[in-house]
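The complex is shown incomplete by one protein chain, all other protein chains being positioned as in the whole.
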Amino acid sequence: MIAAAQVTYTAAQAWSDLAQIGPIVAVTVALLVAVVVDLLLPRGLRGPVVTVIAIVGLVSALAIAAYRLVNGYGGPAYFRFVSGDAFALFFEMLFALIGVLAVIVSSSYVRRRGLYEAELQVLTLAAIVGMMSLAAAGSLVTVFLGLELLSIALYVSCGYNRIELPSQESAAKYLIIGGFASAFVLYGMALIYGATGTTVLSDIATRVTSDSAGNPLLLLGVLLMGVGFAFKVSAAPFHMWTPDVYQGAPLPVTAFMSVATKAAAFAMILRVFNYGLGHLGPEWQVLLAFTAAASMVVGNLMAIVQASLKRMLAYSGVAHAGYILVGVLAGGRAGVAAVLFYLFGYVFMNFGAFAVVSTLSGPAGDGDLYEDLNGLAYRNPTLGVLMSVFMLSLAGFPPMVGFFGKVFLFTAGISAGWTWLVVLAVLTSVVSVYYYFRVLFHVWSPLPEAPVRFAFGPVRGPVTVVLLAGVFAVALGPLSGFLLQVGLNGAAPLLSGR
Amino acid sequence: MLSDYAPLAIYAVIVLAVVGLMLTLSFVLAPVKRYRSKLLPYESGIVPTDPARKRMSVRFYLTAMLFIIFDVEAVFFYPWAVILHQLRWYGVIEMFVFMLILLVALAHIWRKGGLEWE
Partner (left out) sequence: MLIRRNPLVMLICIELMLNAVNLTLVAFSRQLNNREGQLFALMTMTVAAAEAVVGLAILVDIFRVRDLEDVDDLSELKG
């Protein structure tokens, strides 16, 4: 029989464990307070107050994470099931930042579309708790819980516009495909648990050596998890859900989902594959190299033929997942740091682009065709200029953060010997210039004669967000040295002990 | 490595064979008499008044969903109860935090009208 292990858990240990997950606790508390406030306040006040609570919670999470990162606190907690190391803190800061931006954008969006405000913010907070737990996970159990928490919150957010069929269809598709992917990941985890006898990632890292490559359980587990992860980062050939879901979901949800889920899923891949299963590199690299190549080709080619901005950005997201996978494949200090750097930059440029599109929506619906952007630079110069910045950054033009991100990723890829993949990546990013410039063409085209489909409503919130994102996207270019240092710092916990 | 699983494979084959054999035998050998009271759902039981496959009100789904959620959460109380003595006060506090979160969820459902039948 299984003998009961003695647990000694002291007050000091309890406090230090709680401090390790400080940012997660902050967001969770904000979530609970928001739910209660939503029930108690009069109807008119609920939305704004919940939004403020969400922002306060996220900013305090950001502050806690920054404080702990600067002071170099961090280490395992809760019997190594969670870790508050620099890698986790990096992602926690990232998610808190995206969260603030998302909350502001959705607050304005739901008002213009006449939806209920408070619950969307609560769902966003729940998704952020899931993402943070994913980044901080020290065990397969925590990885799975974080993954499901973020997925389930996003399923509901996707269907948030309950009276519109596209929104519901997007939710149903995301739910069924997401559930399928989760089951795959979970089965992979179960097999790896069976092969190693532990779910704690640091133990897996020591027990799985390069001799384990012949173990069929382990290999099957890696294969299943790889497929599931590819679904989650929307890498080809498992990307089919992405455009449909992105197009149907309410715009702020799409914006949030496109960047945050991707960052969280890459945090998970780095934790599980680069750290936990680092010695099985040759096995999972074959799988990921194939998906990376497929994502870059499929994403970029399909993005060209799209008529909807949301779908175009969805396919561009598939392509970017391919670029980031190059960094994952390269591994090592340079590779992981490049991935963190790129994710940080990508989050702001892509979120900014979606936030610009979200200002085009009114009570009638979302304006997501290229034509809706016509003359944007003259209708609202700030938005027009910033949209151009985001597009140039996504295309990877020099002063922008996207350029530096690609440089770091591709140099890491070449020095790790993935030359063919890098060549493919460069070629496909040349193709991508075409569809990003098509957006620029519409933004800077003269004002249309016919009245525009979507006039601007009260969009001060999103404009602030777009400005913020734009400032980040531009400023991170010159600051890339600093950010790379932060990334290297964040990469360190994954590489120690090897 | 794979040969370790050979007994399992043999076991699976035997199980399939036995089950298949039993099903086919009962299908082939059993006498079949089809008349009205034999075909009723409950032979020599209650006489059904209307078909079982009728549309259910969506309210049943709602109640069932809410029940499932809270029912399954209770599973965490069992392992907690087993080691409560070792966890001492931290365990008690932790579980109260957990219950508080569940209570918030319950309050949310209540106020939003999820518990109302009509």
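To keep things simple, chains are lettered A and B as they appear, and every chain counts its residues starting from 1.
One rule holds for everything that comes next: contacts are C-beta pairs under 8 Å (C-beta built on N, C-alpha and C of every residue); 3 or more make two chains touch, one makes a residue touch a chain.
All of these numbers come straight from a predicted model, not from anything done at the bench.
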Neighbouring displayed chains - absent chain, whole complex: A, B
Selected from A:50, A:191 or A:400 as touching the chain missing from the view: A:191
Candidate in contact with the missing chain, chosen from A:19, A:141, A:385 or A:471: A:141
Positions on subunit A where the hidden chain makes contact: 2, 139-141, 144-145, 148, 152, 155-156, 159, 162-163, 165-166, 168-173, 175-176, 179-180, 182-183, 186-187, 189-191, 193-194, 197-200, 243-244, 247-248, 306-308, 311
Touching residues on subunit B - with respect to the absent chain: 58, 61-62, 65-66, 68-69, 71-73, 75-76, 79
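Just so it is clear, only the chains that are shown with their structure count from here on.
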Intercentroid distance (Cα basis), subunit B paired with subunit A, Å: 35
Of all residues in subunit B, those that touch subunit A in their complex: 1-2, 82-83, 86-88, 90, 100-101, 104-105, 107-108, 111-112
Footprint of subunit B on subunit A - complex, ascending: 4, 6-9, 11, 14, 32, 35-36, 38-39, 214-216
